[in-house]
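A short write-up of the structure that comes next.
Yeah, one chain of the complex is gone here, protein chain that is, but the others are all in their spots.
So, chain A:
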Amino acid sequence: MQADERLALADDEQMAFEVPDVLVDRATHYCPGCHHGIAHRLVAEVLEEMGVVDDTICVASIGCSVFIYNYLAVDSVEAPHGRAPAVATGVKRGRTDKIVFTYQGDGDLASIGLAEVMHAANRGERITIVFVNNTVYGMTGGQMAPTTLIGQKTTTCPGGRCRDREGMPIRMAEIIAGLGGVAYSARASLDSVKNIRAAKKAVRKAFDVQQQGLGFGFVELLSGCPTNWRMDAVKANTRIREEMIPYFPLGVYKDVTEGEGVC
């Protein structure tokens, strides 16, 4: 790569930003400003910091992140659309010594896969779910998702989502927190430096509760899809701040490490 020379460190220099080794050194297929790249990096950093890279199995889903196994150098299984929590249940029950996580979009998890995630959470499967909520079906061209905001225009609600016609956007972190087997459920956002730092802590916690055998770990990441929102990446971040966060409040909705554990 052409930049190599500039990366040579002088005697008194050191890297101030470590890129995790488990994050494969290759350009992604994501659009400019897509937050899947940030979400991948946070997962990579957490797995490395926990020292579990060689003992992790990723269950990929269907959506723009379908190729996550090209970017994270961990063993992976590709699940049919929405079924990642069911596949992960089988993987974890078969290999209880492994750290197992799914990585799912809002179309995958909150529409076609709603039953799978609810029951896996309710059963308290010792798995972690990284849920990327970008309020659309990104991969297929920006159709309405259960998380699409009221008034948001998509290809399947061109006049804007309407409460009476399509219902209110679904708040997954809160719903998951209400289920019995859940050890941790939180919502974070990838729109700013401060929120990305907080998001990393939430991702870590969602993996920690699995490692400690406490129950189901869930982290929702509010993310930008500039392409299907028909705006540039900078405006997309403004939209997250001004429109998404007020409806999808950030925070921890359940954390059994702060109280009692799950059976």
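Structure notes:
We take it that a contact is a pair of C-beta atoms (placed from the backbone, for glycine too) under 8 Å apart; a residue touches a chain by one contact, two chains touch by 3 or more; residues count from 1.
Going forward, contacts and distances are computed from a predicted model.
Set against the options "Putative ABC transporter integral membrane protein", "Cytochrome ubiquinol oxidase subunit I", "Phenylacetic acid degradation protein" or "4Fe-4S dicluster domain-containing protein", the UniProt name belonging to the omitted chain is "4Fe-4S dicluster domain-containing protein".
Between the chain not shown and the residues A:Ile38, A:Ala60, A:Ala177 or A:Met244, the one that touches is A:Ile38. Mapped onto chain A, contacts with the missing chain fall at residues 1-3, 6-7, 9-10, 12-17, 19, 23, 27-28, 30-38, 41, 192-193, 196-197, 226, 232-234, 237.
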